[in-house]
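Dumping the structure here so I can ask a few things about it.
Entry: subunit A
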Amino acid sequence: MKHQPDGKTVAILTDVTKCIGCRDCVVACKQTYNLDKDVPRRWSNDDGLSSRNWTSIIERENNTFVRKQCRHCLEPACVAACPVGALQISDEGPVIYDSKKCMGCRYCMLVCPYGIPRYDWDLAVPFVRKCIMCFPRLQEGKQPACTEACPVEATIFGTRDELLAEAHRRIKAEPDKYINKVWGEDEIGGSRVLYISNVDLSFLTYGKNYDNKSVPSLARPAMNAVLPTFATMAGTMAGVGWIINRRMKNMQTDELEENQDNSSSAVSSDEGDSNNG
Partner candidate 1 sequence: MDRVHRLKSVLWTIIGIAAAVGMTRYIFGLGATTNLTDRVPWGLWIGFDVMGGVALAAGGFVVTAIYYIFRREELHPIVKPAVLTAFLGYLAVAFGLLFDLGLPWNIWHMIIFWNPHSPLFEVGWCVMLYLAVLLLEFSPVPLESFSAWAKIRSFLIKWKLVLVILGISLSTLHQSSLGSLFLLTPYKLHPFWYTPILPILFFISAVYLGLMMASWESLFTTHVYRREKETSLIAHLVGAARWVILLYVIVRFGDLFVRGQLGSLAEINYYTVMFGLEITIVAIVPFILTMIPKVRDSNPGQWFIASFGVFGVVFNRTVTGGLAHLVQDGASRYIPAWTEFIVSAGVVSFMAILFLFFVEHFKVWEQRAADPSVDPEKLPEFDKASNASIGTPLLAGWTKNSLIFISAAAVGLMFMSGKKVASQGIDSTPVSQARGCEVLMVDGNLDGYGVKFPHAEHITRIGSEPEKCTVCHHMNLPGDSQTECSNCHSEMYQSVDAFRHDWHASSDGANISCFKCHDKGKPKDVDSAVECSECHQDLIPAGATIKVDQYNAPGYVDALHIACIRCHETYIDTVANRKIDECSSCHKGAITPENKKFAEIVMTKVKAGKFQITPEIKKDRE
Partner candidate 2 sequence: MENWIEFGRGPLFRLCFALMILGLIRTFAFSLFGLIGAYHRAGEKVVPWGDLIKKTFSWLIPIGRIWRARPLYSIISIIWHIGLIIVPLFLAAHVTLWKNSVGFAWFSLPQIWADNLTIVAIISALLLFIGRVSSKEARALSRKQDFWWPPLLALPFFTGYLCSNISLSANGYQVIMLIHLYSANLVMVMIPFTKVAHCVLLPLSQFVSSVGWKFPRGTGEKVMKTLGKDNMKEEIA
């Protein structure tokens, strides 16, 4: 893999306790990518994300605000799933999308454990849309628009090692304030977008029953078995076919000899075969 080792890769840390719900990150994102106005559609999820909203603020009980965005997994399900490699991990780390390669199968949307990618359902030429961690801005040496816009530094940008250390430092400093867990550190293979929080964030996935195995690793045994299966099947079929064919030929010659004694003609197996065309 050409991309950065996991520790040095870029990351975002969101501190849910600091967020004031001002939505400046949402606005910054929309302005950066010139995203259209959005309204609830028939196909929208109620988490506020859509093909025109790549990040959103979810309001929870007691004035808690949780920012939702692509998690940029270390081993992304979408990247493993995309049959044409339109979704890829860039050199810097973010999971990016190449609309020129995409053929619109939406397998990425199906497999994402966080339900992040969204689709242009209303367009005749639709694309998959999601946060790309401002990949173009990173290349210019800037930080993502959302972290830059945050007025209270609730969401910050850095390398994954730095931010993990910072997250653990904060939890250690105020253990009563936080739940002792950095979301994204290692569940579902770990992600580049990390959270520390005073509320349970398992609502960001499909439920509480996730484990630390990454999604692509679940299909790996089956995928590794592909070529061996092919070879085994072809070999078995050829072998079995050869044996049965030989035995039948022998039987037929026997029959032929018997029949010749009775001076009657037999249909050869080859003739029957060529008729099967």
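Keep in mind that, in the parts below, contacts are C-beta pairs under 8 Å (C-beta built on N, C-alpha and C of every residue); 3 or more make two chains touch, one makes a residue touch a chain; residues count from 1.
How these were chosen: all candidates are chains of the complex that A comes from, given by their letters.
Because the structure is a prediction, the values reported are computed rather than measured.
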Of the listed candidates 1 or 2, the one touching subunit A in this complex: 1
Subunit A residues within the candidate 1 interface of the complex: 20-24, 27, 39-46, 49-50, 59, 61, 63, 77, 80-86, 101-107, 109-111, 113, 115, 118-127, 205-207, 209-210, 215-216, 218-219, 221-223, 226, 229-230, 233-234, 237-238, 240-241, 244-245, 248, 272-274, 276-277
